[in-house]
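Right, I'll just put the structure down here and ask away after.
For this view, one protein chain was removed and the others were kept in their places.
Each chain carries a letter (A and B) given by its place in the written order, and its residues are counted from 1.
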Amino acid sequence: MAAISELTDEEFLLKGNSACAGCGATMAIRWVLKILGRDTVLVMPAGCVSVFQGMFPASAFDVPVVDSSFGAQSSFAAGLAAAYKIKGRRLKVVTLAGDGGTADIGFHAVSAAAERGDDVLYICYDNEAYMNTGVQRSSLTPYGAKTGTDPKGKLEWKKNLPLIMAAHNITYVATASVGYPFDLLRKVKKAASLSGFRYIHILTPCPPGWGSSENLAAELGRLAVRCGIFPLFEVENGRLTLHKVGNRVAVRRYLELQKRFEGLTDEQIQYIQKRVDDDLRYLELLEKVTSEVNRAGQVDRT
Amino acid sequence: MATAAELFARAAAYDGWFVQSTPFFGAERRGALVVAYARASDSRIWLREPVYNPDILIVFDQRALSEESVLSGLKEGCKMLVNSNRSPEDIKANIGKNVQVFTVDASEISAKYLGRPVVNTTLLGSLASVSKLISLQSIRRSILYRFPKTDIEATMKAVEEAANRIAGTYLS
Partner (left out) sequence: MAEQIEVLTGNAAAAYGVKLSRAQVIAAYPITPQTTLVERIAEFIAKGELKAEYIRVESEHSALAACIGASLGGARAFTATSSQGLLLMQEMLFWAGYGRTPLVMAVVTRAIAPPWNMWSEHTDALAQRDTGWIQIFCHNNQEVLDSIIQAYKISEDKRVMLPVMVCFDGFEISHTSENVTVPEQSDVDSFLPPYDNDLLDVEEPKLLWNGVYPEDAFKFKTIFSEAAERSLSVIEEVHRDFDSRFGRRYEAVEIYGRYEPKVFLVAMGSVASSAKAAVDVLNREGLPVGLIRIRLFRPFPASELQKAVEGSEALIILDRSLSFTRGILSTEVAAALYNAKSRPKIFEYIVGLGGAVVTHTSIVETVKHLLPRIAEEPKGIVWLKSGG
């Protein structure tokens, strides 16, 4: 990709859904579905998306959707994929879940699906907390962010879920951000063309939950990448490819746009900057080291 | 606005009433119509249901007046308090029921003292005058409890003005 003209005019995430004004997840999901197209079956657990999809009898999606219990989405999807396989139906099974449902309560099932190599495309929309139930921290909430269950700010660093998924040696892993839509679209297209378990982790800023203006989702998505706190990378055949975008920006510029980081001391901000720099360096080293690796053909669960 | 119900209930409790307040629980997304209920009684309240026929209906945003559901439960002789710059007669004419309408431009009053429209707290002053259930001291205590860091003097100036600057119709 990608030129805007290549994208279909069809809408699969319909207008009139009850998402909050400025919701980053709606941006990502709308584009994702335009790439995936009509022959897609969505599985989604409890979360923002399962709420803004609408109350009976409405549905905001123009593709079939199965709502699962919280944490069971990967196993629901596993069953669907197995059924379609044995019946010879060529439908894309796509799991769409938030950070809480993926990294916490559903993690055991996501890991199992990855280990089995289920033929499922798993998309995690990461708004960095349990946003649907108010704002409570998840393991993907960043260090220092205030939430209802961590009113003084989270003390633990954000769990690196994309790297954990990559360690499962699955077909494809990618991170993406609503700040870089064409990059996201390219990755979804690539993932859709592959088989086996594929995992895309999208940063989807949540203005109400992060304490920012409603119009800042895309900007926050850009800054998160440019300051290095959310790096863009892909892992395929054991090889990690890091995408640097423009000049590095100080993390402070990203943090100061969000009330959830209000009150961070200079010391804490320095800690974040250092940690972000270290983690980025770690990825750079991984990229170098894995450039000599080629696991093509080793991901062959059929 | 659910906060206003809570603020009212706490103020009424300070004034010696048994109280109950509930926000209505629909899908909570920004921009949607929100309803809250409050009750004050001289004995313990056992009811666990919405207020279907209020004695007082408070409308925080006059755009809500165009919603059928807002006006459907109004009973004869009840009171309506509307945050509006329109006249009570004007509003009453569009309702078609024999109710007492009171208006106050709480948005303007609060903007004057607080720099921005803070209708929640300001309208409590008008509610005090219209309902005669809560006192200004209790309103002050209630606001401070919920918003300990607020500029209480400026807020109370808005509350007091809203208590005094109400226009009202009489029952016909």
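We take it that contacts are C-beta pairs under 8 Å (C-beta built on N, C-alpha and C of every residue); 3 or more make two chains touch, one makes a residue touch a chain.
What you see is a predicted model, and the numbers here were worked out from it, not measured in a lab.
**Q** Mind giving the shown chains that are in contact with the missing chain?
**A** Listed by label, the shown chains it touches are A, B.
**Q** Can you tell me which of A:S59, A:T149 or A:N169 touches the chain that was removed from the display?
**A** Missing-chain contact among the listed residues: A:T149.
**Q** So which of B:E6, B:D105 or B:E160 would be touching the chain we can't see?
**A** For the chain that is not drawn, the touching residue is B:E6.
**Q** With respect to the chain omitted from the figure, which of B:P50, B:G77 or B:G115 is a touching residue?
**A** Going through B:P50, B:G77 or B:G115 one by one, B:P50 is the residue touching the chain not shown.
**Q** Which subunit A residues touch the hidden chain?
**A** Its contact residues with the unshown chain are 46, 50, 56, 67, 69-71, 103-105, 107, 130, 133-134, 136-137, 139, 148-152.
**Q** Across the whole complex, list the residues on subunit B that are touched by the chain not included here.
**A** Per the touch rule, subunit B residues meeting the hidden chain are 6, 9-10, 13, 18-23, 25, 44-50, 52.
One rule holds in what follows: only the chains that are shown with their structure count from here on.
**Q** For subunit A and subunit B, let me know how many angstrom lie between their CA-based centres, rounded off.
**A** 43
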